[in-house]
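Every protein chain but one is kept in place in this view of the complex.
Moving on to chain A:
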Amino acid sequence: MRFSGFRVLAEALTGHTGWRPLWRNPDPQPAYDYIIVGGGGHGLAAAYYLAKTFGKARIAVLEKGWLGSGNIGRNTTIIRSNYLLPGNQPFYEFSMKLWENLEQEFNFNAMVSQRGILNLIHSDGQRDAFRRRGNAILLSGADAELLNADQVRDMAPFLNFDNARFPIKGGLLQRRAGTARHDGVAWGYARGADLAGVDLIQNCEVTGFRIEGGAVRGVETSRGYIAAGKVGVAVAGSSSRVMQMAGMRLPIESHVLQAFVSEGLKPTIPGVITFGAGHFYVSQSDKGGLVFGGDLDGYNSYAQRGNLPTIEDVAEGGMALMPMIGRARLLRAWGGIMDMSMDGSPIIDKTPIDGLFLNAGWCYGGFKATPASGYAFAHLLATGTPHDTARGYRLDRFATGHVIDEKGVGATPNLH
């Protein structure tokens, strides 16, 4: 079933009786060549590229709950490629290029909207840092523009430019950045993978790994044992719990990050605006809700909910940046569990166990990485070598000193 304007029209004229479920709901086979643990954005994308781009067969995605029930369904939907470090920026720019062609690629409306991201500048020092970052972005082939205060005022006149502590002096703008419909991304990849022959197996919790002679043979699940040639784990948020079943400890702490959405408003915010000094960021969904967030709660958590002090802190950040937000009513607040890695950068690598691969440590930047993460993970699973743009994301980089610490705060997961 291909989606098209013609198809929508035809269904509209025939009472919408022709729509079918987007994917099958198969029972697990006794054995697969590739098993992806985790039916979230990254796992589904990995299965999709493994089947479509690398032409592999006999692939299964095992999901404990329903597809897209983790952080792909709980994030603030921002896509961008405005990183500084050479270990990161080419990867995120690769992801941005995949985003730009994603809907044509998998024939599904992911509502990718390149409405731009604006990082605000409040001091001369911050302008210097952003100028450097902007130059690094340009060198990687992506786009960045340094704006002065008047240019920011033209874009977003509602901001508080004369805040006594953090007056707005300008901004770093990336026009190709934007937002996407987070669930649509998961569904599009799921549908594309299913069409390419991948078995998407829901309500199937992995309860253990069968490891013999230092190599993985398969996984124990709530629906029985499933043999596998290679197993890729993409369960950010729960990576430590799952990899513990393989006897591994990870350089990761799980933390809760809260996000918020207001009631629906008329178009107000032109793109994504970030207030790094106070740590607050905001965009507007196509439904009209202001989607915003801020810092982690700051302590280890698997609870998928945070506490009130952080909500207050985020609200204060919002009021400091754009006082008009005080007139909007908060509709919902929720929390997601982040794999906070020790340097703030992810891990896409093989493990010391043959045939077992890990995709983890996305901190709170995993959504924008979904296409590239899936592609790079599929590349690693299919070829045994890392994708060019993901070479730095080694599991052993902490021991060897090759950390990729974008923020420069060291082994403090709750500060990245």
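What we mean here is this: contacts are C-beta pairs under 8 Å (C-beta built on N, C-alpha and C of every residue); 3 or more make two chains touch, one makes a residue touch a chain; residues count from 1.
The working rule: contacts and distances are computed from a predicted model.
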Complex member absent from the view - protein name from UniProt, among "Sarcosine oxidase subunit delta", "ABC transporter permease", "Carbon monoxide dehydrogenase small chain" or "Sulfurtransferase TusA family protein": "Sarcosine oxidase subunit delta"
Residue touching the undisplayed chain, where the options are A:Ala57, A:Ala303 or A:Met324: A:Ala303
Touch with the omitted chain, as defined above, among A:Ala110, A:Ala136, A:Ala177 or A:Ile252: A:Ile252
Touching residues on chain A - with respect to the absent chain: 238, 240-241, 249-254, 298-303, 307, 309, 342, 398-399, 411-414
